[in-house]
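Attaching a single structure in structure tokens format; questions to follow.
With one protein chain removed, the remaining protein chains of the complex are shown where they sit.
Chain nomenclature is as follows: A and B, assigned in order of appearance, with residue numbering initiated at 1 for each chain independently.
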Amino acid sequence: MATQHSRSAARLMMAPAVVLLLGWMLVPLTMTLYFSFKKYLPLRGGDLGWVGFENYTRFLTSSAFWPSVQTTLIIVGGVLAITVILGVLLATLLNQPMWGQGAVRILVIAPFFVMPTVSALVWKNMFMDPNYGLLAHLWKLFGATPIEWLSQASLTSIIMIVSWQWLPFATLILLTAIQSLDSEQLEAAEMDGAPPIKRFGYITLPHLSRAITVVILIQTIFLLSIFAEIFVTTGGAFGTKTLSYLIFQRVLESQNIGLGSAGGVYAIILANIVAIFLMRIVGKNLDA
Amino acid sequence: MFVKNALRAATAISLIAAGGASAETITIATVNNGDMIRMQGLTDDFTAKTGHEVEWVTLEENVLRQRVTTDITTKGGQFDIMTIGMYETPIWGANGWLVALDNLSEEYDAADILPAMAGGLSHEGTLYAAPFYGESSMIMYRTDLMEKAGLDMPKAPTWDFIREAAAAMTDRDNEINGICLRGKAGWGEGGAFITAMSNSFGARWFDMDWNAQFDSEAWANTLNFYKGMMDESGPAGYATNGFNENLSLFQQGKCGMWIDATVAASFVTNPEDSTVADQVGFALAPDTGLGKRSNWLWAWALAIPAGSQKQDAATQFIEWATSKEYIELVAAKEGWANVPPGARISLYENPNYQAVPFAQMTLDSILSADPNDSTVEESPYVGVQFAAIPEFAGIATEVSQEFSAAYAGQQTVEEALAKAQALTNDAMEAAGYR
Partner (left out) sequence: MARSTTTQRKALNTAFAWGIGLLIFFPILWTILTSFKTEATAIADPPVFVGFEWTLENYTAVLERSNYARFLWNSIIIAGGSTILGIIIAVPAAWSMAFVPSKRTKDILMWMLSTKMLPAVGVLYPIYLLFIKLGILDTRVGLTIVLMLINLPIIVWMLYTYFKEIPGEILEAARMDGASLREEVIYILTPMAIPGIASTLLLNVILAWNEAFWTLNLTAAKAAPLTAFIASYSSPEGLFYAKLSAASTMAIAPILVLGWFSQKQLVSGLTFGAVK
């Protein structure tokens, strides 16, 4: 009886969130699907009728499509790898006894508070500019020719910028997880003469697997749709066009809503493939 | 004292009364260029004259384009005035999205607008946007470096001379690049430059059947010449340099020559910002003897979206901001070199302005660009550094991205042109031209 009662109460309490998100998902999704089957060119009078799957085939066969998927995966993968690896190392370091731990922690998490637009602008102009950028000065200091970051190492540059923004997030979560590690276990291992690397590999790392899962999951969600970092720095040139940037070009620069909507549907499919993939690989860790 | 105040109050009241039944607040979207920022700073003068208040939405060029285009195509009605260019105006005017500016007051003297500008901002003879400032492009060069190289800049040089001069002026040890040009991706950045340059090499975007022409020899010549010259004498990272980057390079004395917008002349000769202010000379944009020069034509203009509820107040603002009085107001506050150029005939007849060193060259450049006849071989489109069709911005941005990748050495010129050819034809097919 009581369970029956609390079950319906639970459903009632979940209703607002579920209904709102359902609306937020379904309304745009329906409209995107609708537009994707239309020839819809605002600058040529708007709705020019149904075209079946033409937008879908056109988007898929365009020479920019596969490279954009590849770019998306490289950026997401690159940033994930960097933030997770550096995040684990940094969290381990921050967990050691030291003076001014709180202050260091503040320094490390600061980039997370910076707007993506601002960080892209700052990196682009004040660090990566081949003439005035600090990195160029640094290179010159050692007698090297400055790298033209945004054209010659465009993807690396973007991965660097984005990693800088997300490293704090990864570090924070991993640090919290490390702090919850049972120190007695580590001490026992130390007593048994296990070297630090082994202790790290056999005790710390397995303990962190759940936290790493969370970091990967959350970051993937945000990274799949990064936009400002590309818009500000390269504008999609030099092979930095991600799928969402390609859609932006179709919708806003080419003003082809139908084609862009078809691209949107592909992006949703890609996101879901990535999501399923993630669930398979890491979802076991999350007994949500 | 009292009398003065009373008088002022009386004038204010009569002005407000004359300005219409009520004072309104209009919202203006504009680009964050220096002249517009100045206009924003002088808004009080407009409010004092008409009683209307102004809300500014100042955005960087790319963001502005995206923002106003979304609003106009969906009839969002967020803005009473939009700052748009020569590319958008005829297209939007043709769609009936802009209020025709055919009712401007007598004192405004619409006939005084430079015909080249008025022509580019009209659709079928009706003006849809009033030019705030207009520009062409020209060569700005360092007279001292030119002398040091033992060369003399002709008034109308050829590209071969420019390449030779650039190589002679280049001094890598002292960080002096013979020539700085736009290479940045984007149809309004490097895309505009290379298109204008290609005109002088006899290239065109489309033939009369709207087939892309990137497989032509003229385009290959243009790109090879550009890349060859820039690799020899250009600055590091030129593939990502746009107007701004080159402006600061030139102002810091790192460029021998710079071919870009005529409005830049006032920035490079302003001693407050420029370290080379008194060593700048001007010349017409180069050619190759085929009859077309490589200068473009552009205007930033103010237009009223058809959905605006405050068209009267908006018209008053446009009349104020693009008037002869506004030019005088800026001249009185900031000097004649800083007034918005290229919009009005009377400005170039004004002896005060004729004394400005770059005035005549600006006018000559503007007058030598003809949007209706910009290519050596016949082309189906209007526009010098663009083709005034709705699809152009999207296509040209992608094409210029391929070009920039070639400048940066990520692909060859041939590969870039082949990709440009394919993607342009593809997009034109999607739009139903071919």
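Keep in mind that, in the parts below, a contact is a pair of C-beta atoms (placed from the backbone, for glycine too) under 8 Å apart; a residue touches a chain by one contact, two chains touch by 3 or more.
Since this is a predicted model, take the numbers as computed values, not measurements.
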| task | Just list which of the chains on display the missing one touches. | result | A, B
| said: Looking at the full complex, which residue from B:50, B:213 or B:248 touches the chain that isn't shown here? | reply: B:248
| remark: Only one of A:60, A:107 or A:144 touches the unshown chain, namely A:107
| remark: Contact residues on chain B toward the hidden chain run 27, 29, 32-34, 37, 40-41, 55-61, 63, 66-67, 70-71, 74-79, 242-244, 247-248, 251-252, 267, 273
| message | If the hidden chain were put back, which residues of chain A would touch it? | response | 6-7, 9-11, 13-14, 16-18, 20-21, 24-25, 27-29, 31-32, 35, 90, 93-94, 96-119, 121-123, 125-127, 132, 134, 137, 141, 164, 167-168, 172-173, 175-177, 180, 210-211, 213-215, 217-218, 221-222, 224-225, 227-228, 232, 243-244, 247-248, 251-252, 257, 260-261, 263-265, 267-268, 271-272, 274-275, 279, 286, 288
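Everything below uses one rule, namely that only the chains that are shown with their structure count from here on.
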| said: Taking the mean of the CA coordinates per chain, how far is chain A from chain B in Å? | reply: 37
| request: Report the residues of chain B in contact with chain A in the complex, numbered from low to high. | output: 62, 66, 69-70, 73-74, 91, 95, 184-186, 235-237, 239-240, 245, 248-249, 254, 390-391, 393-395, 397-398, 400-401, 404-405, 407-410, 419, 422-423, 426-427, 430-431
| query | Okay, in this complex, where on chain A does chain B touch? | reply | 41-46, 58, 62-64, 129-132, 145-146, 148, 150-152, 231, 234-239, 241, 249-250, 252-256, 259
